[in-house]
Each structure stands twice: as structure tokens, then as C-alpha cells.
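Each remark here refers to the structure printed beneath this line.
With one protein chain removed, the remaining protein chains of the complex are shown where they sit.
Order of writing sets the chain letters: A and B. Residues in each chain are counted from 1.
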Amino acid sequence: MSTTTAPAPGASQEDLARLDEHWGERPSIRSWFSTVDHKRIGRRYLVTASLFFVLAGISALAMRTQLARPESNLLSPQEYNQLFTMHGTAMIFLFSTPMLFGFGNYLVPLMIGSRDMAFPKLNALGYWVFLFAGLFMWASLPFGAAPNAGWFAYVPLTDDVNTPGLHMDVYALGLLFLGIATTAGSINFIVTALKLRAPGMSLNRVPLFVWAIVVTAFMVIFALPALNLDNAMLFLDRRFDTHFFDPDAAGNVLLWQHLFWIFGHPDVYIIVMPALGIVSAVLPAFTRRGVVGYVLVVLAIVSIAIISFGVWVHHMFATGLPHLSYSFFSAASTVITIPSGIQIFAWLATMVLGRLVVRVPLLFLIGFIVTFVLGGFTGAMFALTAFDQQVTDSYFVVAHFHYVLIGGAVFPILAAIYYWLPKITGRMYHEGLGRWAFALVFTGMQVTFFPMHLYGLFGMPRRVYTYRSEPGWDVWNLVSTIGSYVLAAGLLLVLIGVVHAIRRGRPAPPDPWGGDTLEWATDSPPKPYNFPVLPQVHSLHPTWDEASRASMGDDATADRTLTDGRRTLLTSELDGRRERVVEMPEASLQPLLLALALLVFFTALLFAWYPVALAALLAGAVTIAVWLWPPRRPEEELGVVS
Amino acid sequence: MRAPDLAAATTTEALTTELPVGRSTGWWGMVMFVATEATLFSCLLGSYFYLRFQHGGEWPPGGIEQPKLLRPLVMTAILLPSSLPMIWAERGIRRGRRWRLRIGLAATLLLGASFLALQGTEYDELLHEFTITTNAYGSLFFVITGFHGLHVLVGLAMVSWLLAASLRGGSFGARRHDRVRNAAIYWHFVDLVWAAILFTIYLSPRL
Partner (left out) sequence: MSAQPGPRTRLAGGLLLWYAVLGGAIAWAVHLFVAWGVDELTCAGGSDRIGAVPLRLVVALAVVLPALATAGALLAAAFAWRRTARTRPDGIAEGALGRTRLLALVGLWSNVLFLTIIVLGGVALLVFPPCQR
């Protein structure tokens, strides 16, 4: 059974050779920089986001080491400020979303049975911009110029009087730069999922993971502009003396908060939603059945996304709205818990009704449910206004959002790493090592963050670089610090497990888990063209159904093999009816060039070299003009009359 | 709708009609891009109203005069109709008429450029009275109109680029006009945003 090729490909040897010729890339330095293959780009996203996770994690360990004892002076207050700000900013912007977009990049085309993303070059651009923006922000830390006013950067603390220096310019410009990558990636996901699904994949047969990614992408499209505008105004206020946030000149500091949370609340779901999609994708393989209530889960995904835009005011209890207008928002905040609950119950029902196969990915899913539900519970406590005002800005809040974010994003991501590792690398991981990693990560997480609830309730404020010895504080802080080292050890074991699998792992069969989605119907790792024959989809679980499988084997047809050129199929938006064959772009250096031009642009803005910035912008515009320049074609083919 | 129509529209055949359908990837890409840009402008104009109403007192504040109306109205009369030659050009190339594409694009280019020139003269006058650093109103005024002007400039770059490609020949025809359509969508969007800006900045303080 453990062969390394897909079962009985319906394409002949000549077909495969021709596909290889059009899609294959000879390994060379140039191809490393010019590739547009979504699988290579997806892998890069995963590796780069993990790198930023390690940097943010090391920052966290430094903070925890400082806080292990009262009045220790390992870190100066200035250093501590930069560390917690970079930790929070990087975890939110440079790790969670890019990591999940990395899985999306690798998996969405495979899951929908396509040969690449809709805009492969834009995809490459998105990756390079993400990489450069991340490096741009982290590079400020060694110079002591990193952002230092918390990840939500409230004015007036962040204006040029209260925070002089480059710190917040790095923040504003870095996030604007990164925004280009996130927006480009989101547009790409939406269009890919609308137009490139395999024939027969009508909306009711789209995998839940793809739903989650696409809905997240829509949220990015409508939420990110608020953050971008906010950062642009902050930069203008700091650098060019505008007065958006200046109350002495008809400005208003609350404008920052409003715009930030119009983005920030949906962003919590932007982070968590694709992770929940991972849960729905991994569960079927380890319960041997589809997720219970497919329609309800789709409903939950869509309605959470929409409602999350209507609840931003709950982050600002202190702003004095009339009760009546406040209640319009709290109605939304209350009702949004219903679809969230639906998802949890759908997964629990799946586990109860299915036959559990306990492997490492499932363990992480269980860890996710436990941790996430605890985080949701403390979140519900904030709904009591009196309680909220008691614990605001204490470690209780830090405990709460780490339960939500580590539970809701990190655990599913770890499950995903183990689940798709065989597909991505073609190698199996070591089960025992994985279980140890799970045990350490789970224990470490609880030991680090549970005590924070306690010393938060005892009154310890967040964002302090040290504290006086107080009853209840010292012991529990030490416990937290020990826990964070256990957690770090667990994460190190995950890394060792991945390296071990790549070096020593058994070769993985195409479908080691008996998964239900299309990525399991092709080689591990997939060939550059993904599928020798594009599938014809007949159900929600194509890999479990005979007709869909046969469409790639015995029932293969030439109009789904498409061997003359780099080609894939376009299908209709809702019903997935076959529309036409399209040519996909070749590898190119233009995305890298454009990203470099943008890097120069933002760096020049940071250091106020405005002529250089202008030149970089022009270089970027020229690159785009060349990139999109229409190819010359004979008049008959164009259809020219006069 | 009349009753028999309603009955017909609620049959299974009608309800299962696929809508939207048959768009290209480029079309969707441009529409999504415009959607995110439209959100950006909504936030920008929303910020204008937020600051204005939170300020409470006289608006514009700090003794700045009400914006004059004549020039912006002329600018509107130039920019909004500039969508028409664009539509005409796009319809033309769909039927393979290259000359219509060229003439239409050139007309749009001319109108858009005159809009920018007028905006230049407006800035020239206003900058004597107040600047981006005078107060939040000055910041809003110049950032909103300037950001829109930048969009017009980008739109004009697209139009000139299309014009250059179409003058070369061998670029567009009845079967290849995706790029024309996408640039047209962007241009219409930039026009519409101007209408919203006209209302917000120039008309609403007089209400």
C-alpha cells in the first residue's frame, strides 16, 4: 500500500512528461528567486512565519525571565517596552495570519483541484513583501529603535512628543508595508476559490477549510483599510505635523481607537477563523466521518465574519456613548456567541458520532478545544461591565487573550503541521516525539498562563517591567516563568520532530490518514502541476467517493489533462460548471523586483530620504507596467475589425 | 413585479439561476481591489465627519473660510463625464473597433488631466489661506483631496498605458480586452469617489 505515487494515474507517460516540461522548475538560483509555484511559496510562508514566531517567542522568554523574581534588572524599562510591543505585534501580524495564509497558499489550490492560485505572480509578490516587511520591523530591535508603545499603539502616547525617535514610525510604516502583502494574498484567495475550483465543485461541495480562508480574506478586504488609514494618519501626524489626533487643533485622540478597533475586532476572527478551518479539515480524518452539520458550520463561518464588524465599540467602555446606541452593539456581541457555539458543538458531535483515531494532530485539536473554551469563558466574564473595569489592564487580560490566541491559533497550527507534514515533505513524523511535544506544550501553556488569572486578580498590572514583592505575586510569577520554559521546550520538540521527519522519516504514501479532501488524491509531495488529471468532483468528500476518484484515473479525459502549455481550468462562480481553459504565467523576477522597490520606498520614508522614496515608487510603477504589458498577438486572434 | 412574473421567478429553474457568472479572474481581482479601496475612502470620509461632529464648534474651525463652490463644481462637470468616453471606448473594442478605443482613451486622458490641473490651481490659492499643518481641518482637506488626486493620477497612468499599448497594435481586440475593462472599472470608481468627496468637503458644511 505504501507506494509514493498516486493510485493509477489516468494520464499516460507522454502526458506526464509534457506536464513536467511545462510546469517543472530546474533547481537553480534564478528559479529560487523567480518561482511562482504556490507550493514553494506556501512553504516559504510557513518557514518565514515560524521564524518570526521564534523571534517573538524569544522576546517572551526574555520578558518572563525578567519577571521571574521581583525587582530584577535583567532588562531596562525601555528594553522591556520594545520587547512586549514587538512580541505582541509580531505574534499578531507577522506570525498568526501569515502562517495561516501559508497553509492556505499550499492547500487551497490542492483542495479545490487546481494547478495554481489565480494570480501566481501576485502570490510571489505577497510573499516577498511579507518577508521584507517582517525584516523591516525586526531589524529595528537591535538598534533599540523598535516600536515600544504596545501593539495597539494608542495616541497620544504614540505621538511625536511622547514617543520621539523612530519607534512608532517603524510600527506605522511596517504595518502599512505588510498590509500590501495581506491584501494581495486575500484578493488572490477569493478569486482562486471563485474561479479555479475543479469542475463539479459547486458551493455545497467546497471544503470547510476553503470556506474559512475565503471568508477570512473577505474580512481582510473590509477590515484592513481602517488600520492602514490609522497608521497613515499616525505617520503624517508624527512626521509632517498634521493634526488628526491633536485635540488642540480640532483633532481627536479617540479617532485612533475607533479606527483601530474597527479593524481590531474583526482581526481577532481573522486570526482565529482559518485556524477553525484547520480544525474542520483535520477532524474528518481522525473521526472517520464528515464534520456534522456542514451547512451550520458554513453558516457559523459566514455570520461570525459579518457580525464581527458590528461589535467594535465593546473595546471602549470608557467613551460615554448613550445607553441606547451602546445596546445596538451589545445585541450583536451577544448574538455572535451563538454561531461560535454552533461550531464547537458541531465538532464535539463529530467526535462523539465518529470513531476516534488518536494521533498527534487529534491531540492538538483536543488541546485546542479545552484551551479555547476556557478563554471564551473568561471572555464572557468581561461582558459584566463592573468586572471588566476591575481587571482592565491587569494580567487577567493577558491570561485571557493568550488562552484565546494560543488555544485558537497556535494549537490548530500545530495540529496542521503534523497533519500536512507528510503531504508537504513526503515524510512521516515520529509519533512518540510528537506526543511528548504535545504533552510539554499543553502543560507548559497551562502552567504559564493559568497563574496569570490569579495575579491579575490580585492586582498586578500588565506592561510593567518589574514589580515589588507582594503576597501572591512572587510565587505565581515564578510558576509562570517555569511554565514558559516548559512550553518553549515543547515547541523545540516540535521543531526537532519536523527536522527528524525530513531527514529520517519514512516516505509518506499519498494518503496516510484516509483524508477526505483532494490534496490526498495526489502525490506526497505533489508534482509541480498538482494533478496529472484535474478531477471532476461529485461530492463533498471527493477522496472518499468512487466517481470523483475515478475521474482522475480510469475516467480521465484529455480536456482535464491539458498537457499543451501551463494550463488550468476556469469554472463558474457558484455551480463550478466548466467554462474555459486558461494559460498560467511563467516564473518571473518581476515580483521580487517590485517588492524590493517597495522595501526601498518604505526604508527611505523611514529615514526621510524623500527623493529616494520617489525614485523607488517610479521604479515600482515601471515594473508593474512591464509586468502587465499585453502580449502582441495576430489581429485575427484578437478580433480586430477596424 | 407583476404577479405572474413573481410566480415564474420563484420556480426552481429561476431560483437556481447562477448569478454572477462567467467573469474573468482579472475582473474579480479588480472588483475586490476596488472594494478594499472603497472601504479605505469610507473610513477617510467617516473620519472627516467624526472629527467635525466631535469638534462641535464652528466648522471649518480656526477662522478658515467655507470652501468655495464654483471651481469644484466645474471639476465635477469635467471628471464625472470623463467616464463616458471610457465606456464608449470599451464598447468599441468589444466589437473590435480599435479607433474607438484610441479616441475614447485620449478623450478620457484629456478630461482627467484638466481635472488635475484645476485641482492644482485650487491648491495654489488655498495654500495661502491654510495648509496641511494648520489644524485638523487642513489635514483632512488636503489629505482627502490629495489622496483622491493621487488616484486620478494612477488612473491616468493606466489610461496612458492602455493608449500606448493600443497604438502599438496587436494588443487589444474583440477577444482580448480584459485590461481595458479592468482599467475602466478603476476609472469609474475614481469618478464616483469624487462625487462623495464633493458632497463631504464642499457641500456638507453648507447644510
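Operating definition for what follows: a contact is a pair of C-beta atoms (placed from the backbone, for glycine too) under 8 Å apart; a residue touches a chain by one contact, two chains touch by 3 or more.
What you are looking at is a predicted structure, and each value in this text was computed from that prediction instead of being measured.
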Only one of A:323, A:468 or A:580 touches the unshown chain, namely A:323
Sole touch to the unshown chain from A:83, A:307, A:346 or A:640: residue A:307
Looking at A:16, A:203, A:482 or A:550, which makes contact with the chain not pictured? A:203
Determine and list the subunit B residues touching the chain excluded from the picture. 1, 5, 8-19, 53-54, 56
Hidden partner sits against subunit A at residues 200-205, 295-296, 298-299, 302-303, 306-307, 309-310, 320-325, 327-329, 331-332, 334-335, 338-339, 574-577
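One rule holds in what follows: only the chains that are shown with their structure count from here on.
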Report, in whole Å, the distance between the mean C-alpha point of subunit A and the mean C-alpha point of subunit B. 32
List of subunit A residues in touch with subunit B within their complex: 118-119, 122, 183, 186-188, 190-191, 194-196, 221-222, 224-226, 228-229, 233, 236, 240-244, 246, 249-252, 254-255, 258-259, 262, 570, 572-575, 577, 579, 582, 621, 625, 628-630, 632-635, 637-642
Which residues of subunit B touch subunit A in their complex? 18-25, 28-29, 32-33, 35-37, 39-40, 43-44, 47, 50-51, 54-55, 61-62, 95-99, 132-140, 143, 157, 161, 165, 168-176, 179
